[in-house]
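As you look at this complex, bear in mind that one protein chain is not there, while each of the others sits in place.
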Amino acid sequence: MAEDAGLRERLAALESRVLQLEDHVAILRLVNRWGPAVDTGSSDAAAGLWDDDEVLESDLSHLQGPAAVAEMVESEGQQALIRQGCAHVQSAPVVTVDGDHATAITYSQVYLHSENGYDVWRVSANQWECRRTAGGWRLTRRVNRVIDGSPAPHTILVGALDGP
Amino acid sequence: MAEDAGLRERLAALESRVLQLEDHVAILRLVNRWGPAVDTGSSDAAAGLWDDDEVLESDLSHLQGPAAVAEMVESEGQQALIRQGCAHVQSAPVVTVDGDHATAITYSQVYLHSENGYDVWRVSANQWECRRTAGGWRLTRRVNRVIDGSPAPHTILVGALDGP
Partner (left out) sequence: MAEDAGLRERLAALESRVLQLEDHVAILRLVNRWGPAVDTGSSDAAAGLWDDDEVLESDLSHLQGPAAVAEMVESEGQQALIRQGCAHVQSAPVVTVDGDHATAITYSQVYLHSENGYDVWRVSANQWECRRTAGGWRLTRRVNRVIDGSPAPHTILVGALDGP
């Protein structure tokens, strides 16, 4: 009996640890889908990564809600980048999962096709906030700050240094 | 008795979830070994990542079978890149495991050493197909399309947007 209870407890502990690992993988997947969505002009898929009350904030734009994300992807500015050949690449994130919320800190690089190869147009610090919903993990907030010597990206990157 | 059956079922479910996570890690490892193999001219190791019926397809080459991969690594073209200093870097992939098959979508960048640092020579979309074999996961297909404004890389990248 006591041993059975011990097994049950160990199993429950393990289930919770496995869920944590699965959450980690789900967050990677979510963050790594952003590039493919915006670089192919897949406005519906790009919007579908976000929860309804999301905010996407950078020096280039302030987008509230999935419809605004879709509109940005379809905008002439983004379409021009796609015609030129663009790649929005995230670095492997530092992920912190806390129950039904998670944060991922990444560097992002935007490469643009040019005459002699590729230019590195933007290198930024990114804070991605995520929420577990009935339909799986969704993005709720992204703050993007260009790394140009100003302190703004630092306030994002130090978030990767918190916690154990 | 009934409780024992319950424990057994939970354990089996957990074993299957852990295998899925291990597969994910194995795919990362497989895809991330390609760069070190080709950048060091390790033709045997490069060939060993692939299953016998593999196809490696890009605008630069169409390689069928591990021997063709080894030959490409030993080719004068690849050796010249290695002498110059080259780095084939994959982005963190979007991995989808389905039983004994898996797909990983990545961006790849090829950096070449130059007078004043590094040039970004190629930025591409990559579809990696993998198979579980008796010897572990192996690559069966890679399609590589340069991101230059043409639609070819888009058909690869949208593969990262499928599924849950």
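A and B label the chains in the order they appear, each numbered from 1.
By our rule, contacts are C-beta pairs under 8 Å (C-beta built on N, C-alpha and C of every residue); 3 or more make two chains touch, one makes a residue touch a chain.
All figures in this text were calculated on a predicted structure; none of them were measured in a lab.
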> In the complete assembly, which of A:Leu7, A:Leu60 or A:Ala80 touches the absent chain?
Replying inline: A:Leu7
>> For the chain not shown, which residue from A:Val55, A:Ala68 or A:Ile147 touches it across the whole complex?
In response: A:Ile147
>> Using the document's contact rule, name the residues of chain A that touch the chain not shown here.
In response: 3, 7, 10-11, 14, 17-18, 21, 24, 91-95, 105, 107, 109, 119-123, 125, 147-150, 154, 157-161, 164
>> Just checking the interface: what residues of chain B touch the absent partner chain?
In response: 4, 7-8, 11, 14-15, 18, 21-22, 25, 28-29, 32-33, 35-37, 39-42, 45, 82-87, 89-93, 111, 113, 116-120, 136
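Here, only the chains that are shown with their structure count from here on.
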> If you average the CA atoms of chain A and of chain B, how many Å lie between those two points?
Replying inline: 22
